[in-house]
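My questions all concern the structure below.
As you look at this complex, bear in mind that one protein chain is not there, while each of the others sits in place.
Our next item is chain A:
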Amino acid sequence: MTSSYSLFLFKRHRVHGMLKLYYGLNEEGKAEEQPESLDPCDINGPHFDPELFLNKLRRECSLAELMDQETCMVKQIRSLDSDMQTLVYENYNKFISATDTIRKMKNDFKKMEDEMDCLSANMAAITEFSARISGTLQDQHAQITKLSGVHTLLRKLQFLFELPARLNKCLELQAYAQAVRSHRRARCVLQQYSHLPSFKGIQDDCHAIMDKLAQELRQKFRDGGSSAKDLSECVELLLQLDEPAEELCDKFLSHAQSRLDTIPSPTSNTDILEFIDRGCNEFVSSLCLVITSYQELFINHAQKGELASKNIPQMANGKLNAFVDDLAARYFSLVERRIQEEKGVADNSLLVRALDRFHRRLQAVTKLLPGSAVPNQGTEIVIRAATERVKQYLSALQSFYMDSLTDVRQALATPRLPELLSSLSASILNQIKSVLASVHLFTAKDITFSNKPYFKGEFCSQGVRESLVVSFIKFVCQSSRQFCESAGDKGGSTPPALLLLLSRLCLDYETSTISYILTLTDEQFLVQHHSPVTPVTTLCAEAREAAQKLLNHYVKVQGLIISQMLRKSVETRDWVNTIEPRNVRAVMKRVVEDTTSIDVQVGLLYEEGVRKAHSSDSSKRTFSVYSSSRQQARYAASYTPSAPMDTNLLSNIHKLFSERIDIFSSVEFNKVSVMTGIIKISLKTFLECVRLRTFGRYGLQQIQVDCHYLQMYLWRFVSDENLVHFMLDEIVGSSAHRCLDPAPMEQSVIEVICERG
């Protein structure tokens, strides 16, 4: 269907096109014409030359083709003819209907013409009548106008005559407004005609009455018992009566002040929100009311009237500003006192909401009094409250930290140091987070003052980041360091385990917690650092220093505990007259036990650390080599009386090849280093004590046994077992020197005794 339809359309189009061509109507673009016109053999072109075409056909085509051409042409001619007939018929029909329409229009116009003629005749009649009526009425009209003028004048006169009576009546009825209105209307007239005695009398009467009225108004104003609305009405009337505006301003303000003086005093049992609410409702709203009515009366009103010329608005404005400032200052001092009483840090939202309300209400004053300093002062109060709050949070955090340390101290007895550490650091972190969340309320979007520049910039960077977070971290480091210092003289009032725990805590802070907390803060508060802030690296360095100090102190304290045992054991014994050693002294077993328990304790919190590789069975083999070859050689040397230098020489040569040992030196953050430090301190004490004593034969042998026992157990704790070897070697060597009868015990016997335990 569609295809046949489109074919039809195409055909129609072509047919139309050909007809147009036939009739010379060329609506198509001329550009198309050009190629057509050139070919005289184009049967559809305008330059078609039949002769040329025929000749061409005859020349080019065969007979059969000519026949076909002819039939084709005949067909085309026939279809063209039928098309032309159809078109002629259609045009004829349209022409017929157009003729009909024109004929009908002619008839209608004729009817309309008649009606128009009738209308114009009627109009002429009406005009005539109207002229006649106005002519008759003209005289009477002038008379009426005159009469009505006289009537008004009379009415005015009557009003004037009746004025005193009327005013009196008003006065009786206390309808002051009406009285003033009436008087104002008459005043000018009375003034103008005051040279006439009758008017003069009226004027005097009026004056007397009005004075009385003014008196009464002033009295009312002064009494002040009336409402604000009454008051303002009073003032308005008085102003209209030409009372001096300045005086009125003063009176009005003093009156307002007496009413506003009943500001709620801060009672601490009401919460801050309630207090601020009451303050806002009672004080700020009535202040606003006073400002509005004052402005209405003295400023806006005056600007309209004749008073504007007297500079009253400026005067009134100045007075108002002073008045508002004075009152606001008193109110602010109250508010500030109340805010300062707000010490508990439990619920910050209440304070923030209160401050928000406070700030929001003061915005109303800004709208009323654009130049006033009051809102700025209010903002300052909010800022002060916020910084004060941050300070309180800091001290709360600090006391929380100290409290949790006390808790930890009590819980130290349990051997679960890692749990203690994690719970401590988690609770601190939680506390910090909750404090940050509380402080964050100050910068919440729905709080009006949060978009002040202070709260966007300085509060975040200086207030929260520096004086809260950074200060707290510094406090943690500081207090940790204090543990080292205060405990140093008194011999360890801080339990060593706490030192260890804190050291690990500080180290954790250095590695991750500090940067986490600061990133958290920066993200929460979108801190833009306009002023320089403490960088993370400084804090980390501080934490690391604290951790190092704590760990060093831990080593020192633990070392001293063991040293003390060793020293007592050496000092209190008579080494000259001791019996032959049968077993290891109990104190050595204590030393090994304590060292083992320290090792366990440190192992709970610190990693193992690296130690120098040692042989598979260090405890036995190395020691046997050490004692059988080198030590024996040393003893042998010292026994030969001819060569006293040799011992020194040997020991010095040995020292040449070993590194100098720093006893109380810094340790690394791992177990082996810590244990090495403790053992170094203990053995050095042992050595120094031994050097202060004199030994008998069995004294020396006892030291030998003890040292062997220590050797068997201590090597495993230290980073370099040679260190233990060397120091024990020194001890045995020194006691041999200090021995009156140096006859060492057989190595095998020593071993037997030690293995027996």
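In the analysis below, contacts are C-beta pairs under 8 Å (C-beta built on N, C-alpha and C of every residue); 3 or more make two chains touch, one makes a residue touch a chain; residues count from 1.
Keep in mind that, in the parts below, contacts and distances are computed from a predicted model.
Student: Refer to UniProt and select, among "EARP complex and GARP complex interacting protein 1", "BHLH domain-containing protein", "Exosome complex component CSL4" or "tRNA pseudouridine(55) synthase", the name of the complex member that is left out.
Tutor: Going by UniProt, the chain not displayed is called "EARP complex and GARP complex interacting protein 1".
Student: Of the residues A:Glu246, A:Glu388 or A:Glu688, I need the one that contacts the missing chain.
Tutor: The missing chain is touched by A:Glu688.
Student: Thinking of the whole complex, not just what is shown, which of A:Leu87, A:Ala165 or A:Leu740 touches the missing chain?
Tutor: Touches the omitted chain: A:Leu740.
Student: Given that one chain is not shown, which residue among A:Cys41, A:Ala214, A:Leu350 or A:Ile663 touches it?
Tutor: Checking each option in A:Cys41, A:Ala214, A:Leu350 or A:Ile663, the one touching the absent chain turns out to be A:Ile663.
Student: Can you name the residues of chain A that touch the chain not displayed here?
Tutor: Against the missing chain, chain A presents residues 488-491, 560, 576-577, 641, 644-645, 648, 651-652, 655-656, 660, 662-665, 684, 688, 691, 694, 696, 737-740.
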